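All protein chains of the complex are present and in place, except for one that has been dropped.
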Amino acid sequence: MSTLFYIVEAAVKAVFVLFAIAFPLASLLIWQERKQSALIQDRLGPNRAFINLPFIRRFRFFGLLHLVADSIKMFMKEDFMPAGARPFLFQMAPVLALAPVLLVFAVIPFGDTLLLYLPDKDLFYAVNLSVASLDTGLLFLLAVISLTVYGTVLAGYAPDSKPGMLGALRAGAQMFSYEAAMGLTVAGVLMVYGTMAIDHIARAQDSLVLGFLPAWGVVYQPLGALLFLIAATAETKRVPFDMPEGESEIVGYFVEYSAMKFGTFMFAEFLEVVAVAALLTVLFFGAYHLPWLSWNHHVIPWLTGLIGAHTVTPGLNIQVVSLVTALLQLLVFMAKVGFFCFLQLLVRWTLPRFRYDQLMDFGWKLLLPAAMINLALTAVAVLALGKAG
Amino acid sequence: MSGRKDDPRRLWSDPPAGPPPLAEGLKPLGHDELDIELGPAHPAMHGIVKLKLRVEGESIIRCEPEVGYLHRGFEKTCEHRRWTQCIPYVDRLNYVSAPVNDIAFCMTVEDMLGVAVPARAVALRTLLMEAGRIVDHLTCLGASAMELGAFTAFLWLMQAREEWYFFLEHYCGARITTNLSRIGGQPYDLFTGFEAEVEACLKKTEDMVFKVHKLSTRNRIFHDRLRGTGVIDADTALDLGFTGPLLRGSGLDLDLRKARPYLLYDKLDFHVPVGLHGDNYDRYLVRLEEIRQSASLVRQVLHAIPEGPLMVEDPHISLVPKTAVYNHIEGIIHHFKLLTGGHAVPAGHWYKAVEAPNGELGFYLVSDGGGMPYRVRARPPSLYATAGLPEMLKGQMIADVVATFGSINMIGGELER
Amino acid sequence: MDLAGLRLILEEKHQGAVEDAAASPPDNDELLLNAAFLRPVCDTLKHHPRLSFRLMADLCCVDLLAWPGFDPATDKRFMLVYHLYSVAHNRRLRLKTLAGGDDPAVDSVAAVWRAADWPEREIHEMFGVRFNGRGDLKPLFLYEEFQGHPLCKDYPLKGQQPVVDLRAPLPLREDPAHFQTAFEKAYFRPVGLTQIDNTARLPESMLAEGALARLSQAAKAYKKRHGIDGQGLPGPVRGGGDHERP
Partner (left out) sequence: MHANTGHTQSDGPKDTQTRSSLPDFMAENRPLSLAEKLYVPAMARGLAMTFGRFMANFLFKRHIVTSSYPEQRREVSDRWRGRHRLTRRAEDGGLACVACKMCEMACPSHCITIVAEERTLPLVTSRQRIDKRPRSFTIDMARCIYCGLCVEACPEDAIRMDTGIIATVGYQRAEVCLDRNNLAKPPPPMHPLLHQDLRYPDDALLPRILRRYLGKDR
């Protein structure tokens, strides 16, 4: 296999992850946030945008067309830059806010392995279903997540705006503080599974613990999962940690941005929600695995039996089974991600927001010690149970 | 009133909690002050007001409210309107609870005229005033919750408020600017299904308030945002002219409904909630409790509205019934006389205050004996509350501005008139 | 303690401070004060244990220019009205005091009750009455460039205020360069507005062109007709009050 092949493979997977998983989920999330908040608050939510189809007049599609309308609006609006802004940084900030979030998706496995049948050589090529299966996936993850702060801080700093600057300062402090706790919780997972490769961690969650519990991260690390969720919500700057935005105090670090530049920030925020949900799924909630139903031991044999009767060549048989398995895994993965997105939105519409000093207190005095205790307990348990290897 | 400070139920003794003050003379690293302006068009500044803040980091060093964006010359306008014509203008003082303003103004003029309003109108006025109080507190609590980020609580409370507005619409034909009182009584009688509708409003209010209470009150995030912020002790509050829930939150149970009973209040059973610490959390609880008390008051009055006339039966005070206008020359003469000449309020001046939702709403009216007021002065509770805002924000953080500003419930209409 | 007792206490401490008293309990008892004694009397009212008027409920002003029988040549024009409330004794008191002349002024009571701060600023802009012994009297509701005093009876109902140059918001402290963001520097420069004639359409005073003499004559005629002598100030409405509460 040539290098070109690897590049093409990675590119195809990247395009798939972004355009089949990340972007649709993030856009849907914008709609879902509006609709879900509306239903919580006894409203109907967006339902007015419509198109006239040949046989359906006023086709509203549950308000989803508002996404189209909104994006058209975002692109059409005047892109305004304040007079005192530093133009280069001002232009760069949205990009810097969006790029690291996209990079997070590079290491997230959305399925196990897809076998590609190469008929001319009569052999299978195994495609790992994550864009990059890095050996140091967790490290990469932490490194990339810590990059998001640049976009945020620059967004506040570049336009020379006071509320923006305050928001940027808040964002910087908050993200640095919660990264520590997040890193420690992730380290717990690392200890339990003994690997940094995220796809290995995902695969390891297939079996059962004590014979009846799925070997998910949350079973080993219940506190860790909770802490990760909290820390990651803080990283994404969503309620109750939306101090940098704080729309009723300082209007937010992106206060001077308009049109699609603002849209980019918003989109990045929702992408972060998806990313957090995906990470939570992969690290703690069994990735693409079903509880008590192993792909390797139950599903694939069953599928082989089911499909095998109707196919002619074994190669093609395996190919079809692999494809169906991958699709099912993707489905399971998406369902879990969807659930956690829902949960995050529910939290967002339930809680008020912290104050800056309370946020810091919470991060340093509650979250970080808890994460440390969790880490210490994990270390002791891992040593005691001899699972370190 | 300084006796409040050693109340054993207080959570802290003085000085109150909150972010520690910056050490004097010691400049922290990177010491620089920043002036920022919240408003006049700012999500938290409901009404139009500008807060000029000088902050050091997140801590507020100085605060200066800049008002006047909603000044529209109410007092000057009323000097050129007949007494009855002032009532729609009075509506627009505290536009959230317009019935209270209307009734207070009419009661003041009735005092000057020396007329007694029929019992039915008195009972109805009591009910409407309490309804206004509930509406106002619902709005205030909802808006404060929204500014803390709890948008859901806001919309739940707004639903209850809508019920009351529908009720007001059924009663007087308008939701907000009600114009529902006249000099000499109430022009509108009960409508069919009045009791049921009030009961429905009360039920909805209690339902929603209970929900929001469950959602917020014991939530630590909410608690921490309010507890120990915007602290003001009773002495300072009184000195600054605070009244109403602000003063009661500081522990002084000054309520004009008890201290100076008007309407039916001395015959009704209710108690005045007071806070212990004078912070935003106390004011939040006081408002919640006042909703509960007002709901009880509405129920007490609702089942005891006597039969009888609604307006003073004096053609010099209230308009004669329309049948008399249509059919009798005497009636039409009185009608024209009252409309063109206005009320013959004797010369002199008068001050009367009622317990509006935000505090003491007083009307100081001067009459020169003509058909128009010589001078109309409304004593707006919001003016004094907003003037005292810097005192409450001293040493607090930027995020506390919205919580404190929400709890004083500034209403631009009555502040700036 | 009724109004007479209250008056006694005050006169004991401040000889000649109370010029007149009118009782109309419970809410409309009033005293007419000699303006020179305003500040010390207020101090006494607030701090005397038997008075203890801790709450200044309201402070407002009445322009007596159009009041029946008012003679601008001799009478003081502005009546300042203080509504006090004693929480301890649950009573109200109204103080009246007069200010007049070319530069009407009274002593500030903002040092006694801090609540008086904003109302004094409001009265200053609305009536032009100055308050001695306090800090800035910058406009509360109106803007710095506003011409005239709108709540005065001679302020015309129709007319237009001069157009004011667009300016940056007034700074909190004297350092505009620091205060302004770059945005404000760029956008709040008064460009192109200097051509506007901002002296046009000043409010015309009703008192121009000998109106003072005419008003004086009318006042004398009124006083003669109604048999009033001395100052016919507004007092509590006779027979006013909460009658026959059911």
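Letters are used for the chains, namely A, B and C, taken in the order the chains are written, and counting of residues starts over at 1 for each.
The criterion applied here is as follows: a contact is a pair of C-beta atoms (placed from the backbone, for glycine too) under 8 Å apart; a residue touches a chain by one contact, two chains touch by 3 or more.
Here the structure is a predicted model, which is why all the values come from computation and not from measurement.
Asker: Kindly state which of the options B:L319, B:A347, B:A387 or B:A403 is in contact with the chain not pictured.
Answerer: In the full complex, the listed residue that touches the missing chain is B:L319.
Asker: With the missing chain put back, which residues of chain B would touch it? List them for me.
Answerer: Residues of chain B in touch with the missing chain: 1, 3-4, 7, 9, 11, 81, 84-89, 91, 152, 159, 162, 169-174, 177, 179, 187-188, 191, 202, 206, 209-211, 213-215, 217-223, 251-253, 259, 269-271, 273-276, 281-282, 285-286, 288-289, 291-293, 295-296, 299-300, 303, 319, 322, 325-326, 332, 335-336, 339-340.
Asker: Write the list of chain A residues that the hidden chain touches.
Answerer: 35-36, 38-44, 47, 58, 60, 62-63, 346-347, 349-351
Just so it is clear, only the chains that are shown with their structure count from here on.
Asker: Please name the chain that ends up farthest from chain B once chain centres are defined by their CA atoms averaged.
Answerer: A
Asker: Distance-wise, how many Å sit between the C-alpha centres of chain A and chain C, to the nearest whole number?
Answerer: Whole-Å distance between the two chain centres: 64.
Asker: Identify all positions of chain C at which a residue touches two or more other chains, and write them in rising order.
Answerer: Not one residue in chain C touches at least two other chains.
Asker: Would you pick out the residues of chain A that each touch at least 2 other chains?
Answerer: 162
Asker: Spell out the residues on chain C that touch chain B in their complex, using ranges where they run on.
Answerer: 26-28, 54-58, 60, 62-63, 66-68, 81, 83, 85, 87, 90, 92, 94, 113-115, 117-119, 139-143, 150-151, 155, 157, 169, 171-173, 178-179, 234-246
Asker: List the residues on chain B that touch chain C in their complex, please.
Answerer: For this pair, the touching residues of chain B are 1, 35, 37, 50, 52, 54, 62, 64, 67-68, 71, 73, 75-76, 80, 111-116, 118-119, 122, 238-241, 243, 252, 254, 259-260, 262, 345-353, 360, 362, 364, 366-369, 374-375, 377, 379, 383-384, 386-388, 416.
Asker: Mind listing the chain A positions that touch chain B in their complex?
Answerer: Residue positions touching the partner: 37, 40-43, 162-163, 166, 169-170, 239-240, 242-243, 246-251, 349-358.
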